[in-house]
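In this view, the complex is presented without one of its protein chains, the others remaining in place.
And now, chain A:
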Amino acid sequence: MTVLHLSEARTGEDVLIALSDVSKSYRRGAQIVPVLSRLTFDIRRKEFLALMGPSGSGKSTMLNLIAGIDSPDHGSIKVGGEDITLLPEAELADWRAANVGFIFQFYNLMPVLTALENVELPLTLTDLGRRERRDRAQFALGLVGLSDRVKHLPSELSGGQQQRVAIARAIVTDPTLLVADEPTGDLDRQSAKEVLEIMQRLNRDMGKTIVMVTHDHRAAAHAKRIMSLEKGDLSYLVEQRLE
């Protein structure tokens, strides 16, 4: 394991995400609480980055900013060369649909839809016909090992299976970037291991860039690089290469 200072983070053509001078604060009553302060760093293409840090350090906020579901008070966030902070809201929604897959701690599946329909949901925003949408959703569920659970409702699946459905939903549109917020936070050890292995495979075999927020060092160990946030500042980077 190599410890790098922030200044050593790589830049260049293989950069997918570039945060530049990003600040974000929240209003709590009359009080303004700064969360991120003038943050600048890059995330390379095909990277599997784990964001760690104590509660309130701003790691989820940073993930939200990168994923385009929140906007910074200051600074720019370029993803694939496009500054997403400049996009109007509707275009930003389209951008997310095309480029970002989400994996949440509590899976966040639609309870009234089957596993297949949950995975198909993001494809309804595309021009694909119903049959093709179904085929792609089936394929994505196959990739996470749930071909035999397509007609099950989320309530009929275990936590690990639900998270795998959520992963299938995240990858079904073939996005460049996957963001995962504590994806194993609600899972037992075995299920967590399976989920992390799937994420590793998506990164390694399909070239997905993954940014994962986690408290769990064992989960972070599956990433290629670990970044730690402390009070809104990147204190240091840990680069870790898998064997």
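Heads up, the rule we're going with is that contacts are C-beta pairs under 8 Å (C-beta built on N, C-alpha and C of every residue); 3 or more make two chains touch, one makes a residue touch a chain; residues count from 1.
Quick note on the criterion: contacts and distances are computed from a predicted model.
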The chain not rendered here carries, per UniProt and among "assimilatory sulfite reductase (ferredoxin)", "Xanthine dehydrogenase, molybdenum binding subunit apoprotein", "Cytochrome c oxidase subunit 2" or "Multidrug ABC transporter permease", the name "Multidrug ABC transporter permease"
Missing-chain contact among A:33, A:86 or A:125 belongs to A:125
Among A:96, A:149, A:208 or A:222, contact with the omitted chain is made only by A:96
In the full complex, chain A touches the hidden chain through residues 64, 67, 69-70, 89-90, 93-98, 102, 104, 106, 108, 110-113, 117, 120-122, 124-125, 169
